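A protein chain is absent from this complex, but the other protein chains hold their places.
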Amino acid sequence: MKTYSALGAAIALAAVPFLVGLNEYYLFLVTLILLYTTIVVAWQLIGGYGGQLDLGAGAYHGLGAVVTGFLMVNYGVSGWVGLLVSGAAAAGVAFLIGYPSFRLGLKEVWYALSSLALVLILQKIFLLWTDVAGPLERYIPYAEFDPVFMRAGTKIFYYYITAALLASTFLIVSRIRRSKTGLYLISIRENEEAAEMLGVDVRRYKLQALMIYSFIAAVTGGIYASMVGFYHPTLFDSWISIQTATLAIVGGLGHLLGPPIVSIILLTVQEYLRITLGAVIIGLHQVIFGIILVVIIMFKPDGLGPLIDSLARRFPASVRR
Amino acid sequence: MVVAVVVIAAVVGISVFTRVLPLSQPTPQVSEIRVGLVEPLSGTYAVFGNEARMAAELVIEEINSKGGIASLGGAKLKLFVEDSKSTADGARLAAEKLVNVDKVHVIIGAFISSHTLTMLDVTEPKKVVVMADALVDYLTARGFKYIVRLPPKASVHGATAVDFAVGVFQQNGMKIQRPVIVHFDGLFGEVTADGVYTRLRDLGIRPVDRIKYPTDITDMAPIIERIRQANPDVVFVVPYYADSVLFAKAVASLGLKVPLIVGAGGTGLADPDSIKASGEAAEYMINTYSYDPFLPTNYNKQLVQAFQNRYGKLPTEAAGIVFYTLWTLKEALEVSGKNYPDDPLSGDNLMKALMSLDITSGPAAETYPSGHIKLAPNGDNLYAQAVALQVQGGKPVLVYPFDKAQAKPVFPRP
Amino acid sequence: MGADFGVQLLQTILFGVMLGGVYALAAMGLALLFGVANLVNFAHGEYIMLAMYMAFVFSVTIFQDPVLTPLFNIPLFFAIGVITYLGIFKRLIKAPPLSQIAATVGVLVLLRNLALAIWAAEPKAPPYTVFATSFSIGPIIVPLDKLLAMAVSFVTLFLLNLFLERTRLGVAMRASADDVEAVSLMGVDTNRLFLLTTGISLALVGLSGSLIMTYQAVTPTSGLLFGLLTWAIVALAGLGTVKGILIASIIFGLADSLASGLWDPRGREIVLYGLFILILWVRPKGLFGRR
Partner (left out) sequence: MDALVLEGISKNFGALAALTNVNMRVQVGEVVGLIGPNGAGKTTLFNIVTGFTKPDRGRVKLFGEDVTGLQPHQIAARGVARTFQIVKPFFGMTVYETVLVGAYLREKDEDNARQRAEVAMKLTGVYHLRNRYARELNTPQLKLVELARSLATQPKLLMLDEIVAGLTPAEVDAMTALVKRIRDEMGVTVLLVEHVMRFVMNISDRVVVLNYGEVIAEGSPSEVSSNLKVIEAYLGGKSGS
């Protein structure tokens, strides 16, 4: 059963480019949607399971873009290497900020705020650090199709990289969810003191979750930089932080299927609204998007995860009958 | 595991598929020319983008109402506007849409130089001609094939600001001793300020300070304080819009006394929007522009009048560039229709047509400061010229070039 | 050179104190809501941004001067506070912190996008006015608009302090900050108390928005920046007293001004938010009491 739904999801992912007629623009949009969805799925580790409302996604995403871009531009290093290096760099930053935070028991709103502050601090650091980034956009050399360097003129290249990243992120997260680590993280979310009394090293597991998530967020940033062909400190974008957290919450904290499904649907709706309404009244699509979010959060505080889970459970059953 | 296999299979399959299939496009029957316009309609630079959009709509209406492109059987121009959201990736996304969905033949944009560069990544491979309304020098110096730029480039603006200041000082029997350069830290700010610096250096003058500030600055007081510490006799400033308003207001409210303040780059200080937003603080502010709304030609007077009637404001930088860019496009289309009737709208033919132009009369020439448009091989206008406007009595007036000036510049600032 | 630097330093310190004076008002609104109703309003900065935009709107349509906009902004934002409380906050009061953050992040998204739709993300600043002038004391320049803003802020905080210490309602508010249950046992209608607290909190925001606009421009991202800044001040001050908020605000105002003036205007966020994170690490309870 499970194999079939995985196969179905894989075929659907593989088929999308043909559904949009291989149109570069639509491919660009769906790639973006999958890229942001990947961050949402990874965020589950720290937010959904670990219960830390992290708003640092923009920092790690930006770090991925800047480090990968820097290596590609300045040293001609392949983007693939760049993704790994930037992921490691992001995990390192996550450690530096997470270790003292968790050790000193930063929680709830204070943790959320400190992670958001990280986005802005890093943005300004790289704005001042002109050897690496600075205020001027840096352009990654153009290549018609260079898979080794990880740069291509066609978006389909980036689409499949992103789809593979999303699929593997989903698998990693679902595997962690079923493992001891996942169980420990959820127990931390549910009650930190009780978890600790059962021998759960709360700091260590929070830190692990944060580092894995930041690694993946950085990879999305690296792919993004290569796809748009430049990097700049504005890619440390606090909006990505907020978008990630809201989509994950609306999708249902700690639910496996809810967040990616909700994220894909809502981001698609947002892009659709942007294309159709964006030119009529600028920004209207974002208001509608905002209203959708608030309404869901107000009336379904647990998000749509439970709903989606029960649908997912019902669906195969009805087929069997 | 399964997912990975399928995805990898798909990657291989599709990359082969796209490689093998020739993406042939049938030659279109020319009934319309699709013109894309990428501008910052929202966000930090929205003031410019919206002015450019107004100008584009006005001029395209006029071209169409006068019979469209004669050599293409009266084909009409159709405008496709996209918002860059004032970000580099937004401009890129906009270009993707125009090129891949709307299939435009030419793009005008993206006002902000760095945004224009990200657009070229999309347009160059698809051979879509970009007519840039962005000023940074190296847009046309990086070997891109399908770009032209009519307005004077950033370094020309910088040099013009210096020439003007030197002239004003000379008229009053003085010499510049202690100039200060102030600019935002983006691409355009850097390059324009470099233009100022280079021209000053050529004249043997050393600036006493060069102050950078972030594009999203919200409080100018610290900058003004640093200027005051430098005790300058002239301040060269390169702002965009919002920061120019903050700058003007901070100069007034903190009582900064400098004999001359000259903006370079036409994106603030002395245009109608800045004047409206800064109020009295805008008085005596000077800036260089790529367009002279007071150019005393018949067509220009008529166009400025039409613009003012419809939108209630004077067209300056953003609108002016679009004026002559669109009229130049029209001339090029006429040539292309005549010379390459088989495929008049292909990027290559359109570029050839643009390169063959030498315009000294007609609407394009009548709206261009020097009255002369002829492109160099890199796509820049050989006869590029910038002008300077000063706010006097709440209205911009032309003060440079001195021979065409409507009024003498007010100097020193009271 | 030394004398010049001395002047510059004095000038920068003066700017910093003035900034801090204005920040205090914005932070007080947050501290009040967080302290009394124990409500985490993650969208606090977005309300400040909205207040700044409204101050802009009022100053270009009705008044010519942002200095007069509090006349409209204070009642308007009190009303917005009441509406927000009844519509959203009321059901959040007893919710766990994570739900409060989630819901108010939703509000943040909505308000920010609303501002985007209405003002197209353009930076807006009110016109230059009579108050935007300055006088000098020796080599030091004193900007009148900022001085006025600081004075209004101080007077307001003084009155608020009186209200909290001398009136029955104010005492109930302070008591609620310590122990909600005790207050409801005292026979105070906590629902009404929280409604009023939200109203006052946002009225303070309305006023602070007007004052900030006397010297600043507003963009939709201003919300985020002021949001973090006010939270940082509350983190430093703890939820103790009006005095604590005032001192913490001035410390942040000084940090802001010194960073921009003596280092690099682009570095101010690094200093401010770096300081914030350090405070969270080093002083988890704030300088002046509990958090």
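Per-chain residue numbering starts at 1, and chain names A, B and C are given in the order in which the chains are listed.
Keep this in mind: a residue touches a chain if its C-beta (ideal position, glycine included) is under 8 Å from a C-beta of that chain, and two chains touch if they have at least 3 such contacts.
Note that the structure is predicted; figures quoted are calculated from it, not measured.
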Inquiry  = According to the contact rule at the top, which chains on display are touched by the left-out chain?
reply    = A
Request  = Using the touch definition up top, pick the residue from A:11, A:132 or A:183 that touches the left-out chain.
outcome  = A:183
Key: Identified contact with the non-displayed chain, of A:16, A:57 or A:200   = A:200
Query = What residue numbers in chain A mark contact with the hidden partner chain?
reply = 180, 183-184, 186-187, 189-191, 193-202, 254
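Just so it is clear, only the chains that are shown with their structure count from here on.
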Query = What topology does the chain touch graph have (line, ring, star, complete, other)?
reply = complete
Remark   = Separation of the C-alpha centres, chain A versus chain C, in whole Å, is 32
Key: Between chain B and chain A, distance of the C-alpha-averaged centres to the nearest whole Å   = 36
Task = Could you give the separation in Å between the centres of chain B and chain C, each centre being the mean of its C-alpha atoms?
result = 39
Request  = Scan chain B for residues touching two or more other chains and write them down.
outcome  = 41-42, 185, 212, 214
Query = Among the residues of chain C, which are close enough to touch at least two other chains?
reply = 116, 120-121, 221, 225, 266
Ask   = Which residues, counting only chain C, touch chain B once they are in their complex?
value = 4, 8, 11-12, 15, 19, 116, 120-123, 125, 127-129, 132-134, 136, 141, 143-146, 215-217, 219, 221-222, 225, 257, 260-261, 265-266
Remark   = Interface with chain C, chain B side, in the complex: residues 41-44, 46-47, 85-86, 185, 212-214, 216-219, 221-223, 225-226, 228-229, 241-242, 245-246, 248-250, 252-255, 276-282
Note = chain A partner, complex, touching residues on chain C are 40, 42, 88, 91, 95, 97-103, 105-114, 116-118, 120-121, 221, 224-225, 228, 231-232, 235, 264, 266-267, 269-270, 273-274, 276-277, 280-281, 284, 291
